[in-house]
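The complex appears here without one of its protein chains, the remainder shown in place.
Let's turn to chain A:
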Amino acid sequence: MDEEYDVIVLGTGLTECILSGLLSVDGQKVLHMDRNDYYGGASASLNLTQLYQQFRNSPPPESLQLGRDRDYAVDLIPKFILSSGELTRMLVHTDVIRYLEFKVIAGSYVYRDGRISKVPSTEMEAVRSPLMGLFEKRRARNFFLYLQNWKEADPATHQGLDVNKVSMKEVYTKFGLEAGTQDFIGHAMALWLDDDYITKPARQTIDRIILYTASMARYGKSPYIYPLYGLGELPQAFARLSAIYGGTYMLDKQIESVNVDPDTGYFTGVTSGGETVKAKRVIGDPSYFGAGKDEPEGGKMRVIETGKVIRAICILKHPIPGTDDSDSAQIIIPQNQVGRKNDIYIAAVSSAHNVAAPNVWIAIVSTIVETSVPEREILPGLQLLGNVVDKFISITPLYAPTSPGTNDNIFITKSYDATSHFETVVEDVFDVWQRVKGEKLVLKKREVEVEA
């Protein structure tokens, strides 16, 4: 391999594939490699054989009667796409959307006092919602009207609150909202994982609620959309974009070493299968830079563990109880409800999304690990599922780069976090782009390919 590349990308997770696509469109010569023989890395969707191989090192047991292997695309990370969020914008601007088909997630639910209820998103739903009493509903209505009318440039709509300065706590207090209402606003709508936001300036929370309600307004049933055939379609679609613009793809390539100049410390190339490929820069997920290894790669600590997430992939042969037999759902268990610091999430999809055999649901229960017995921490989520046919538990450390990469041309992405959507993934894309290019990523509409 004598060619020299502008960028080598290691790992075909969604973050890396979006970056690869954008860099190829930008005119850079990209070589994209993965150690696995499939696309997606940590954000892949697996068929049954791959799933059992990865977790059990054995084939799927016949006795469970799970149906055809090829009907399955089981996501390794549980996330949905906020329909008015940044990933949607990215998909539209790159025109990658044409390779995909989507379905709306049927409902978003929140757990309170031992049962789940639909998250109200319209005034009508709020009025009928069992989550609030009569007077509380009136107060909540005032709060939502305030948000609806709030305009940055028009101080008259601010009702005397400078949201860039006052805390969310003060906003809650102004509208007199109860703790339980704060729980579902902060956790089921602003989608915060813990309560740290309450004492911070209200602006970010308000932006997140507006994003939620805008997403909700788009298709009605929930704020989320989901790609048919699973989340693993997303990296593949962006990889195709990269390939169309000249990106070279190599799967099933073991990476022996990431090479640096011994004097300057700058990246020089990658060695794979005994061959060395030169490039100016490397971008990759943490697993290619010593994540999880005792001995740091090349004597340098390039990634650091920032926390752990527990995920339980559960196979069900029935819809989740209390969701009106929905083909899909998100359920949020706010931390206060079960005496935790972090929320527990459930994300469920089914054969309706071409990710499982007929009449099979896949539900993933996840949370940020707080104790030494994480499996016990997800019990409140598991208990909502009813009978579980089989269950695959992973406890995954999350990694972040120790340096921005500008001093060695090694640019490392972050692990997929515990949030229920892809907003932080796109943030990471913007961040890496800024580090690599030294300028802000501006999404331009891609030139439309000629239609004859």
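One rule holds for everything that comes next: a residue touches a chain if its C-beta (ideal position, glycine included) is under 8 Å from a C-beta of that chain, and two chains touch if they have at least 3 such contacts; residues count from 1.
Just so it is clear, contacts and distances are computed from a predicted model.
Here one chain is missing from view; checked against "NADH-ubiquinone oxidoreductase chain 1", "Signal peptidase complex subunit 3", "Rab family protein" or "Nuclear pore complex protein Nup85", UniProt names that protein "Rab family protein". Screening A:Ala42, A:Leu161, A:Ile198 or A:Ala243 against the full complex identifies A:Ala243 as the residue touching the chain left out. Residue A:Phe102 is the one among A:Phe102, A:Tyr197, A:Tyr345 or A:Trp361 that touches the chain missing from this view.
Contact with the undisplayed chain is limited, among A:Gln28, A:Ser43, A:Thr88 or A:Ser326, to A:Thr88. Taking the complete complex into account, A:Asp252 is the one of A:Glu125, A:Asp207 or A:Asp252 that touches the chain left out. On the side of chain A, the interface with the absent chain consists of residues 39, 83-84, 88-89, 91-92, 97-104, 217-220, 225, 228-229, 233, 236-237, 239-240, 243-244, 246, 248-252, 352, 354, 449-452, using the contact rule stated above.
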